[in-house]
Structure formats: C-alpha cells, structure tokens
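Notes follow the structure.
Note that this complex is displayed minus one protein chain, with the remaining chains in position.
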Amino acid sequence: MKYLSKRNLLIVLIAAATAYFYSKDGSVTTSVVSTATSFALPLALAAMVGIMCERTGIVNIGIEGTLLTSAFVAFFVSSLTSNILLGLAASIAVGSLLGLLLAVMAVTWKMDQIIAGTIINILATGLTSFLYVQGRTIPSTFPEYDIPKLMNLPFFGPVLFMHGPLFYFGLFVILSLYVALFKTTWGLRSRAVGEHPSSADTAGVSVARLRYINVAIAGAIGGLTGSFLSLELVGSFERGFTAGKGFTALALMIFGRWNPLGALAAAMMFGMTQAYANQLMIDQVIQIPTQFIGVLPYILTIIVLAISAGKVRPPAAEGQPYEKADA
Amino acid sequence: MSDLLEITGLTKQFPGVLANDNISLTVKAGEVVALLGENGAGKSTLVKAVFGLIKPDKGQIKISGNVIEYGDTAGVIAAGVGMVHQHFQLVPVMSVTENIILGDEPRRGFFINRQSSRKQVIELSKRYGLEVDPDAIIEDLPVGMQQRVEILKALRKDVKLLILDEPTAVLTPQEIDELLLVIRNLAKSGVGIVLITHKLHEVMAVADRVLVLRGGKAIGFTSPKESDEAGLAQMMVGRSVVLRVDKKPAKPGKAALEVRGLQVLDDRKLLSVKGVDLTVHSGEILGVAGVEGNGQRELVEAICGMRHRVSGQVLVAGVATKDMHPHAVHLAGISHIPEDREKHGLVANYSIADNLVLNQFDQAPFAKGWVRNISQVNSNADAVVEKFDIRTPSAQNLASSLSGGNKQKVVVARELSEDLKVLVAAQPTRGIDVGSIEFIHNQLIAARDRGAAVLLVSAELDEILSLSDRIAVMSGGEIVAIVDSKDADRNYIGRLMAGMKA
Partner (left out) sequence: MSDTKKKGFDLGNWMIPIIAVAIAMFIAGIMMKLQGADPISAYKTLFTTSFGSVAGFSATLGKATPLVLSGLAVTIGLRAGLFNIGAQGQLISGALATAWAGYALTGLPAFIHLPIALAFGIFFGGFVGYIAGALKAYRGVHEVITTIMLNSIIMALSDYLVVYHFREPGQLLTRTSEIQKSARLPFIFSLPLGFFIAIACAVLAWWIMTNTTSGFRFETVGRNKFAAWYAGISVKRTLVMAMMISGGIAGLGGAVETLGVTYRFEPAFNAGLGFDGITIALLGRAHPLGIIPGAILIGGMRAGASNMQFVAGVATELVDLLMALILFLVTAPLVTRFFKNTTSKSVTGGW
C-alpha cells in the first residue's frame, strides 16, 4: 500500500503514456523525452540546493538569485577569458559565496530566512542588470559528449547518454546527494540538525558549522546549475535569464518530499509536461498564444503546491535560527 | 582520587537575572549528588555551563582535572560527561539506533555501518538492562521508553559523570522507582551522578549529598542522613512551607461545568481521552491529578474548544458549548488559563495593556464599534497591573519583557473577571517563581469563594492536594477515581495515577 501513493501513480501514468507514445512513434517520443530531461535537470539540480539547505533547517528562497548570478558570472567570465572552464569555476565560487551570505544572514544574524533569501534575489537582479553588457558571446558551449555504447540503447540512449558533461555531472550530484543524505554520517547529522538541532548539538555536532558548510555547498550546486543553463543548455545570457526556475525548484523540493530522488522525479514530470505541450503545439494539435507557453511551469508550480503543501512534513527546524541556550 | 567534576565560583548573569552566583560543587566517582532547587533556582544554567553551552562570567569548571572551555561541548562529551535532558534530545522522526549513534557513528568510510550500529545498541541495552527496540521510530514510542533511549544514549559514551535533568517529570511513580534503581546501580559501578530535581522524596531516596540552590545562590550542602523532607523544603524555598493553603471549606452550588462522555484524539490521532465524565460545581475546585501524558492536556483543550471533540459534550450551566472555537467557549462562560502561555496566552511583542484585552479587544468598553478605545485599554491595564502586582515599569512595556511569573499574572488577570462562571486552569504555576505561585493560588481560591467553578489540572500533586476540594485522578485517558480531598492520601493517589487498582 505504501508505494501506491497518488504521487507514484502519477509517475506510473506518465511512464505508461510515454511507453504508449513510443510504440506509436518512437523517434518523436524519444526526442520529446530527451528534451524533457534537458528541461528537468536544471530544475532538479536547483531543487537540490533547496534540499541541502532545508534538510539542515535553512529555508533558501534565494535559489533564483543564486542561479541568476551564477549563470551571469559563468557567461561573462567565459566571455572575458574565452575559457568556459574558468566561467564554470567562477560560477561555482560565486554560488558558494552567495550560500555563505545566506548562512551569515540566517545563522549568524538570525534574520528571517525568507527575507534573507529575498535580499539575495533582489541583489542578484540588481547586480546582473547593472553589470550586464549587450552583445557578448562565449567561445563555445560545453560540447555534447555521447557515451560510447550506452548511447546506442534505444530510447534511453538519446534520453540519458547524449548530453554535455555538466548534465552528467549534475545527475551524478543528485544521485550522490541522495546516498549522502541517507547513508552517511554527514547525512544523519545534517538531518538531525534540520529536525531537532539541540539533539545534534548535545551529541557534539556543531549546528552552526554544519549549516554553514551545507548552505555553502548548496550554493556551489546552485552555481553549477547556473553554469549548466548559460554554458551548456542555452549558450547565452540576458537579464532575468533564469525566469523563476529557482522558485519552481522549491515547489519540486516540496513535491518530492525533500528527497533528492523525489525531487528528480518531480522535475522529470515537469519537464515531460512541458515537452509534451511543446510537441503538441509543434504538431498543431493545440494552439496556445505564445505568451502562455512560458507560463505553464508557473501554473504547474502553483497547482503542485496547492495539492501537496499542506500534506507533506517539512524538516521540523526549518526556518528557525538555533539558539544554543535553548538546549 | 581526583574529583570527576569540580566547579569553583561559577557566576552567570543574564539580563535581569543573576542565574548563578558564585557556586562551587564537586562530584566524585560513585557518588550521587542531588541538585535541589525550584524552577528558576539556577540548576539548568549550571548544567549548561558544564557542557560549555553558555559562557560563565566568572569561575571555572574542571572535568577530571581539566578546565573546560566555552563552546567545547564535544570536548566535554569526550571527557566522559553524559546528560539525560529534561526535554529529550531525540530526533522524533529517526530510529532509536540513529538517535543513539548520532555524533559518534560507527562507520565504514563515509558511510554509517548499520549492522554494527544496531549491534552496539542491542549490546548496550542488554548491559544496562534497559530494553529497547533498536528500529523503532522515536515519535512512536511512549515517553518512558523515550527516556530509556535518552539514558542509553548518554551511557554509550563510557560515561564517567552522568547528569540527569528532572528525569522523573514525565514518569509514573513505578517508572520513577525503576529509574532510581538504575541510578543506584550506575553509581555502584563507579559512575558519578548529578541528579537535578525539585522533588524531595527522590532526593531522600537516592542522593548521597544534596546541594540546595535558591535564586541562583548555593544555600548549602546537606545529605538525606542529616536532613528530612521538611528540612530540605525549607532550604529550597527559604521559609517554612505552607503545605496546605489557607482556605475556607467549599460551599459547592449548582453544577456549572459538565463534561459528558468526552472522547478526544491526541496529536498522533490516537484516542487519548476515553470517555470522560466530570461535573464541577460553582464554588468548588476540582483538581485533576495524573502523570503528564495521560490525556489531561487533550481533556483541557477539548473542554476549552481548542481541540476537536470526537464525541461527548461540554456544558456550561446546562448549555452545550461549541466545538473547536475557543472564543465561543470563552463567551459561553469558560475562562481558561492555557498551559502554553507563550503560545496561546500572550502576544510577546504586544504591550501588557494590549495583552490584557486580547480576547475582548472588540467589545465595550475597549472598542466602540470599529474603533478601539485605547484610553480604556490603558486605564484598565494600569488598574490590573496595580491589583495583580505585575512587576513592570509601565503597562505599555512589551509582554516579552516580563518574567515568567508576571506573564502568567497577565494571563490570569485577563481571565479572572468579576462574573467568572467557570475557570479551567492548566498547569497554572508551571515554571514560575514562588511569590507568583502563592499569588495565583490565592487568586484561584478567591475565585472559588466568589462562586466560580474551578477545574485545576496540574502535574504537581502537591498543588492539587493543597488547592482542591475534590480530586479526580486521570490515568490512561480515563478518570479512574474521584475522591474528596479530605480523604486524599498521597500514596493512594500515586497508585491510582500509576493505573493500579488501589
């Protein structure tokens, strides 16, 4: 019974639909699902930022700002140095710096974490708009690297094994985070800090230190996500480039119950919905005004939250600064 | 042999409170030292200092001869100090094993070694004869079992010094006896033990030496041999304790509050009030005695409209009250001193004046239609501050600036109107100073004498015994007996509380 939740039913339904379409028209379905994975990965990675933070009790509403800033930095550093690897490194560095900024505000200053995250978002918008220069280009994007043999698998080959290096690395990050969170001492301690910080503290785990570390690593993942968007997936940058992905990621995190695999599945559902919608438009099955194409994820986000928000249990200490003397 | 713990001249000042004033204490191996004192006497501060959780202003703490530094909790633990916290330091959603190994996990590389963790827990539990299920999730366990986990967690780390903070607060008398036995056995095996408590008979039963604290000061050392319960009590409160509050015999009138067949679920959706019938007459105090967690909280919340009544009725003067609507219940005539005054009773960053009208801000004379009458609110506040001796420079100060006792006075003052019909008081004196306790006790009796029906729920059996006219004993979600307080006997009630057929 445990596995027959509505959530899993949804996954099964989508998988079944995909299988059905695949039997009808293999190549189109493959390309749709492949597009969906490309949509889904940055969302899932961004959700990892949220999971990392919230599992240790820090609400991070500033993911959007982290993505925007790091995508910007990735693009412009690559452009100035003509080296996309430097761009990647810079974006990861900036991402973790923003993580540290959040940690300072949330852990040390004990600010309201929603407002702290909003500051990061507004700071990101302000900085990137001010520093943005039109007409710059980067030498190249990260090239697609098809994994030998695996790429020849029907369906799964193009869907999973014909992407750029950051895609594979991102997927690796997601899977490792799952293992780390539930199988390692770091994971146990992080979750304890997020659920009941004084238990961790009295057991000799430094709550503040772990929160700092995790939020900074989360920021680095945000930086990677930004790089993925501007250096691998799109290859450009404009103002407002990330278009709310950081907020969608929060919804995916909740829908995925703060579990990396859950969030990955949720992101995949998101990606599929959008990819199918795009395909239906291309096929002229449905016609929607262009203005509404980009809106689909936002509407989905609200619907997903309206369904799941009240029902899932977030980490108990989420959003609360830890006062040592409460122990 | 050197002392396990050596505290010299420890002083800690908090804003407005001198929590510890030049306290010195030593504990040797195999010795049980009781720290006896009321809430607010400075016991917790002392312990937090030992763990490096707060920074002392003056003084020094040594463990096995080594000075400990502020912030070095891990070092203190490594030195062999274990702690059983009053508020369990357990992660509710994790398993027993995970909780016990947290902070010092058996590992294989980066990974937790699950098998060896589990084995350790089983061995530990066998060694000390404290049986637990290593795979159970904490929040599914009963409180006594959770405490067992808490103790095992402390014992796991080759503990030389074990500190137990109010360990019996949530236990039945029988569980308490078991715990005291465990403490004695541990001491026999060479562990030094600090037992923090305010319960005299526990001290008498188990301690070798007693340090009495009062208002942050060390009043002195004594031992069960040199003193008795009355002597300890006197040291603790600084004057001879009036065990019986002065009160005239009750003159019970008509039934004012009637509870009929009430069934209520707790937070975990388990039936925790299993069909309770109670009648409280005007002009009497009915005390509900019981070990915490036997449904008293849920009973009170259901009566006051804060928790859904699965079945049954609550009537005031024969009229049924509304379910799940605390304000409607209030208007029907039930005043309520809520157990969690910080959460339900007060808005911390409102002024005292606003807090005093919190549940009548939109009624005359505090509002005329849509517009509040601020001057009425303020003059009411000034009068109440005077009458209830609320210690504050001004009624315009924030409620958060008050001490616990004065906060409680604000809540009590708000609930005690002149035409009070029914008062439900839940743990009305928990965590507050002696002066405020006495004041509130007198207010409860005065309310009774004015003809109010008072339902008093308290975990302090002494409070129940001294205030009540009749005593209902609650155990396992049921009222197991109702006795006249004249016939009440401490031991008899204790057995009833423990769910034994007396």
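Worth a mention:
In this document, chain identifiers A and B correspond to the written order of the chains, with residue numbering beginning at 1 in each.
Rule of thumb we're sticking to: a residue touches a chain if its C-beta (ideal position, glycine included) is under 8 Å from a C-beta of that chain, and two chains touch if they have at least 3 such contacts.
What you are looking at is a predicted structure, and each value in this text was computed from that prediction instead of being measured.
All shown chains touched by the missing chain in the whole complex, by label: A, B. Across A:V32, A:L45 or A:I61, the single residue that touches the chain missing here is A:I61. The residue touching the chain not shown here, chosen from A:T81, A:T125 or A:T141, is A:T125.
Only one residue in the set B:F111, B:Y128 or B:Y350 touches the chain that does not appear here, and it is B:Y350.
Of the listed positions B:L181, B:A230, B:A328 or B:A446, the one in contact with the omitted chain in the full complex is B:A328.
On the side of chain A, the interface with the absent chain consists of residues 59, 61, 64, 105, 109-116, 118-119, 122-127, 129-130, 132, 243-244, 247, 250-251, 254, 289, 291-292, 294-295, 298-299, 301-302, 305-306, 309-310, 312, 314, 318-320, using the contact rule stated above.
On the side of chain B, touch with the chain left out of the figure occurs at residues 306, 325-328, 330-331, 338, 342-351, 354, 358-359, 361-362, 367, 370-372, 374, 393-394, 396-398, 400-401.
The definition used in the following text is that only the chains that are shown with their structure count from here on.
Averaged Cα coordinates give chain A a centre that lies 44 Å from the centre of chain B. Interface residues of chain B facing chain A in the complex, by the touch rule stated above, are 48, 51, 53-54, 73-74, 77-78, 83, 85, 87, 89-94, 98-99, 101-105, 107, 110-112, 153.
Against chain B, in their complex, chain A makes its touches with residues 180, 183-186, 188-189, 191-192, 195-196, 198-206, 316, 324-325, 327.
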